[in-house]
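One protein chain is absent from this view; the other protein chains keep their places.
When the chains are written out, they are named A, B and C in that same order, and each has its own residue count from 1.
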Amino acid sequence: MTHQPTSAQDLLQVRDLGVEFTAPDGSTLRAVRGVSFTLRRGETLAVVGESGSGKSTTALALTRMLPGTGRLSTGSVLLDGQDLAAASAEELRAVRGARIGMIFQDPMTALNPVLTVGRHLDEVLRAHGSREKHGRRQAKAARRTRAVELLDRVGIPEPHRRIDDHPHQFSGGQRQRILIAMALAGEPDILLADEPTTALDATVQEQILTLLADLNRETGTALVLITHNMGVVARSCARVLVMYGGTVVEDGPTAEVLTRPRHPYTAGLLAAVPRLSAPSGTRLTGIPGSPPDLTLLGDGCAFAERCTLVEDRCRTGVPPLVELTDGVRAACLPAAARTEPLPAPAPPARIDRPATGAVVLEADGLRKTYKRRGVRGRGFTALDGVSLTLAEGETLGIVGESGSGKSTLARVLAHAHPSDGGTVRLRGQDVTRPARRELHAVRRQIQMVFQDPYASLNPRMTVGQIVAEPLISFGLGDRDERDARVAELLTLAGLDPAVADRHPRSFSGGQRQRIGIARALAPEPSVLICDEPVSALDVSVQAQIVGLLTDLQRDLGLALVFIAHDLAVVRQVSHRIAVMHQGRIVESGSADDICENPQDPYTRALLAAAPEPVPVKPALRKTEVLA
Amino acid sequence: MTSTPDLAPASPATLRKPVRAPQKGTLRKTSRHPYRAALSTARARTGLVLVGAVVLAGLLAPLLAGHGPTDQSGLSLAGVGTPGHPLGTDDLGRDLLSRVLYGIRADLGIIAIAVPVGAVLGCLFALAAAAHPVLDTLVQRIFDLILAFPGLILALAVTAILGPGRLPVVLVIALAEIPAFGRLLRGGILVQREREYVTAARVGGSSGPRVLVRHILPNAADPLIVQVAVSLTVAVFIEGAMSFLGVGVRPPEPTLGSVLSQSMPYLAQAPHFAAGPLITVTALVLGLSLIAEALNREVRR
Amino acid sequence: MTELYPSPSPSTGLSRRSTLLAGGGSALLLGLGLTGCRSAVSESSSAPEETGGKPRRGGTLNLAVNSDFVPALLFAQSGQSLQQRLIYNTLTRYDDALTPKPELATSWTYAKDGRSITLKLRDDVTFHDGRPFTADDVIFAVKNLQNPVRAAQLRSTAAAVNGFEKRGDHELVLKLAHPVNNLFDLFEFMIITDEKTVEDAVTGKKLIGTGPFKLKKWSPGSGLSLTRNDSYWLPDRPYLDGVELRVIPQADALISSLRSGQSQLSFAVPGKSLGVINSDPKLKITNYDTGAGAIYLGVNTTIAPLNDRTVRQALAWAIDRDRLLAQTLGGYGLASAAPWPKSSPAFSEAHRTHYTHNPGKARELLKSAGHSKLSFPLLHIGLPGETAIAESIQYDLKQIGVTTTLEPTDGATAQKKLISQEMPALWSMGHGFAQVQPSTLAVSAYPFNEAKNTSKYRSATYTKVVQEAWTKPETSAAEANALHEKISGILLDEAFIIDLVVRGQVQVNADRLHGVALNKFSYLNLDDAYLV
Partner (left out) sequence: MRGYLLRRLPSALLVLLGASFLIFTILRLVPGDPASSLAGPDADAATVAAIRERLGLDAPLLTQYAHWIGSLVTGDLGPSYAIGGQVSDLIADGLGATAELTVAALLFVIVLGGAFGILGATSRSGWVRSAIRVTTTAALAVPPFVSGVLLVLLFAVVLGALPPGGRVSFLGAPDLAAQYLLLPALCLALPSAAVLGRYLKDGIERALAEDYIRTATAAGVAPRRLLWRHALPNALPPVVTLLGMQTGHLLGGAVLVEAIFAWPGLGQLAEQGLSRRDYPVVQDLLLLLVAVFVVVQLLTDLVYAWLDPRIRWE
């Protein structure tokens, strides 16, 4: 373990931090192991990693806010020399909010639905002593004034009017701003932001990141940004800490780490991130396998199972974090032995795509309005005259932010919801409002892959049953034939056919999405509608699934509708892209054209907001946006 | 009248990534059936032992009881430990141990019919409600009506109409259970129907009935399992209350409720009279509620 | 609506918090009531100063009853008749030997043929509203009882009066269609009410009588509140300032109210609980010879083989009356094969023990009638006490090979079946009207009615004897006794109503209460009662 000397600049020193949970079966689960890092005043530090990497747990452990059975097992957390790991509850309370402010991932649930925004801020201000200043009433008035100031600072328009509104009356981005205001209220030295933009649209994400950067610059508050998004890291932080399997695998200046990763995991992760600059029809390299199961973790390097450089010694001991070059540390024995940085990832490989065939699916002027409860007479228009065509062997990418109507479009095309107007034609035949029997036939042709692999699989059925369900419904084969076909489909989707008798809950996200794909392929459809199929997946897994879909299209000649909010992914997989905004397609064209030569201002804004995992100077980016 | 107002939709931002607790992944290992997991907790085991003991005692009544439950003697209100009468005797000199054991038997016979009947009827109503909005309104009003009616008055009226015996007891219990199960299942169906796996099943070509039976019901049924345990408790109470009001099972057949209500006038002079049935009822109800709690925890996960 | 809630401005600060606080506060206040200044337990017994046992004015008597006053049954014998003689008066009152004594009637003379009676009435009596009592009120009282709507059990006797002759305001001749020998039962039974307010009386709104107490308030379900009638016709009476009839349905609660001194008098203590009372030195138990009605096993004589008298007699031999008495009534009462209580002129020890517990004999009788195993339904009222009685009967019958299925029935249904002759083969219930003139039983108690009864028993002999006993002028005691003997004989021999036990009429009172009396119809007389 390297021991860095304490300097006056060091605000927070974390040494050998370990966190344990007790699993329901009584076994001990080590979520974080031997994490050490320092944070200097005013510094911006990103902690990046995939699910299960221990990044959020580390953040929560700093102020001892571990949920459930979580506890600090080793190490210390020195805040200006005070060890928070040993502090009393009262001392911790004085630190929380006042010295370390926190922002959480999901602004939908992180605010108390029954309290007004003003009350939220008031609670923080009251907790940190602005109470005893004057009389009760004056103190209260003072707090309110301060709350308005704070809301104004984080960019809530008309703060004096909105201070008495409840959280549900704000948009997601505004709620995140309110959370930031709360974190700032105690004028902390450190702002700890745990995936602050993950649930937000790209354009909103951009605004929030800008706000955080401004705050860091103006108030000198150190920022610890926990994220899974390399683009966000590149965009916001000077230094980055890469975590995997509960340990820090690499630590160094962002520019250095992103361009010359030393740890094979970092390298693999960067290679898996889709880049907007990559042209259509290229293939990403994912990291094989899936993030580790912490309960099964042995003594060796957590990444050993997925590593290309793995050696025998990697499996016997946890590699120490050693300084490899100036300011860059990595925890990898093979990498430490190398003098050269790892070779740059291979540029995305171009894949040969068969030419597209005849038009299979055609939509013309689709409309869909949802009746909104409580609002009399007025509905929410999700689709407002959408027209598109899809050819055999073609991938049509549909991009848009939340509320743009892209998911509704998917559902209307897949006949999960009826449209209110317009027509859908399948191979020239009008199937807008099919009769029951006809609908059955249409559904055999058009299948769907869902966004959330957790929610779209029936938790009560085994994988085999789930995949066999469409076969039964469409009356395909007898029992034995079905079993054989299920095995075939699972293999096709990259799963071991032996898993057929297990339940979805024993699979990881990526594997579940493979199950969903196997199910969708079961009736041998000609059109596959993929509604955000990779949004819920880790980056390394995302590349695998995208690759799978591309392969399937090539092999089966499928027509794909690929819906996503991430332009980079869409560009890679799609022949053509349609950009949706407020229920309308605002622009469509070939994938490369749209990304390189956008016409619609909205498309341009989307492109500008997409964070790229390339270190850039913020000032430069801004001018880009303006241009 | 929906008693739980539906939440108004929040702003339509979709969740990109499920919020995950840091200890996620630990659940992956538990591939056992959730109910079995729930029933193997210490709490549920205690409950199972209690209920099991009571049920076993009831089933083995003919072997365990030394006397016929209706055999009278001149020995009124003999105390606990009287030779031949371990729990003593009642006012008519009947052996209390036998009466309690046979009482358990009678109660089990009633609740084992009444609760399933109520549950099935309630579920049928819920299915009807799920089928069509008009039916839904109608069914909900029916539930309201049942809930609004004072149960014991209903019990008196039903017994007066049907005459004494098990039938009115079973009927009243079943009636009381209908809205409990019906509302629960209706709510469950409404929630599950919006789940994505249901859309997936429909897109996968499953017919309406198949989606309901194969996909929605198994998932909506979880709370019903808990409700069964709760309802069994309620059933024991209803039986008791009806006996107390003199409209229970036809005498002289003992039920836990009737022995208990017969003991009430002697509570001061012969407390042992009430002790047997009271302890039995308490053990049964306690056991059931422990099981319900354990299941409930598992279901809520 | 939301604007109210969590508003930071102090002006609209009425939030849930204050609501919750208010709620909690009031619950706390409720709890504090416990430790408050007065105790509801000790408050209720107010008494005049100690006077050394002499009658003394003042004090309120708390009377614990287990069921409420039913105004619709004001003119009928009902479960709860205690208030009748408190608010109203009757014309005469029986002494223990069933000799009439003056009340509102001061003297009476029968005509020789027994077809009319001349009554002299008190002239110093006023109703609670100040109106003087006259012969018209008696005429109204009789006519009122003749109205079937009033459901008076002694309607047949009242109906025998077919003419009135007023001689001034305070003398009256009642003319009879035929002689009746239970006219004084009627006079004991018939309360004198105010004609103008009689419709208000049967709805419980206004009870205007001439009695020692006036109605202050009737709260349905909780009881009657009575105050002293200051212009009562008996000088210096009553001693008490008031009487509170409190309904306490739960036996334990009723007993505890007596033991704690909250109430000082009750006739509703179940026999099986009297053991507790006995051990309390401050409480006194009085057992009235009149009894409180009899428990019987009714037999439907139209259902074979119950149409066979021998079978009915077998049933009568089967029942262990002493066990029934001991186990279901706590021993308070009289095991008896005949309906008569000890106070009845028809009572005789021989009749009482005509049937005893003799299962052997019962089986023999059954055998002689050609039966060994029989089974019948047995209807009873589904209240705990009645059920225990039926269970006991069922067990005894089982011992002679007669199995029965109990039919617990609610009171109203049972009553309807009783009076519309729809009873099943067997039923167990209670009857009254054996405590006065024996002839009253046969003409006023439906189960014994000669013309139409629940058992559907008819016999010319029974009709003849009953009519004779009823219309015999009250002259010769010996002749009357002979007729009573005949009636008892038929009842016992025919066994269509198998009497089991005469319930004890038990009075429990605090030893500080003196001078309590009951008339033969269980009307409470507190004229001379006082608290020390």
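Criterion: a residue touches a chain if its C-beta (ideal position, glycine included) is under 8 Å from a C-beta of that chain, and two chains touch if they have at least 3 such contacts.
Please read these numbers as outputs of a predicted model, since none were measured by experiment.
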Exercise for review: Would you list the chains present here that the left-out chain is in contact with?
Suggested key: A, B, C
Check your understanding: Of the residues listed, A:Leu78, A:Ala98 or A:Ala255, which one is in contact with the missing chain?
Key -> A:Ala98
Study note, to complete from the structure: Across A:Arg15, A:Arg144 or A:His166, the one contacting the chain not displayed is A:His166
Point to revise | Selected from C:Val142, C:Ile248, C:Leu265 or C:Leu297 as touching the chain missing from the view | key: C:Ile248
Exercise for review: Mind listing the chain C residues that contact the chain we can't see here?
Suggested key: 1-2, 4-5, 16, 23-24, 26-34, 36-41, 43-44, 68, 70-73, 76-78, 147-149, 151, 153, 155, 202-205, 218-223, 246-250, 252-257, 259-260, 262, 410-416, 418-420, 429, 431-433, 444-446, 449, 452
Check your understanding: Can you name the residues of chain A that touch the chain not displayed here?
Key -> 63, 65, 67, 93-98, 100-102, 104, 106, 109-115, 119, 123-124, 127-128, 166, 168, 179, 182-183, 185-186, 192, 374-376
Study note, to complete from the structure: Residues on chain B facing the left-out chain by the touch rule are 1-5, 7-8, 10, 19, 137, 141-142, 144-145, 147-154, 156-158, 160-161, 233, 236-237, 240-241, 244-245, 257, 260-261, 264, 267-268, 274, 278, 281-282, 285-286, 289
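Throughout what follows, only the chains that are shown with their structure count from here on.
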Review point. Which chain is the middle one, judged by CA centres?
Key: B
Exercise for review: Calculate how many whole Å lie between the centre of chain B and the centre of chain C, each centre taken as the average of the chain's C-alpha atoms.
Suggested key: 44
Revision key, fill the gap. Cα centroid separation, chain A vs chain C, in Å, comes to 85
Review point. So which bits of chain B are touching at least two other chains?
Key: none
Study note, to complete from the structure: Expected list for chain A, residues touching two or more other chains, is none
**Study point:** Complex interface listing, chain B residues touching chain C
**Key:** 70-72, 74, 76, 91-93, 156, 159-160, 163-164, 246-247, 250-252, 261-262, 264-269
Practice item. Within their complex, state which residues of chain C touch chain B. Key: 251-252, 255, 270, 272-273, 275-276, 323, 326-328, 381-384, 387-388, 390-392, 394-395, 405-410, 412-413
Study note, to complete from the structure: Interface with chain A, chain B side, in the complex: residues 6, 8-31, 195-197, 199-207, 210, 214-215, 218-219
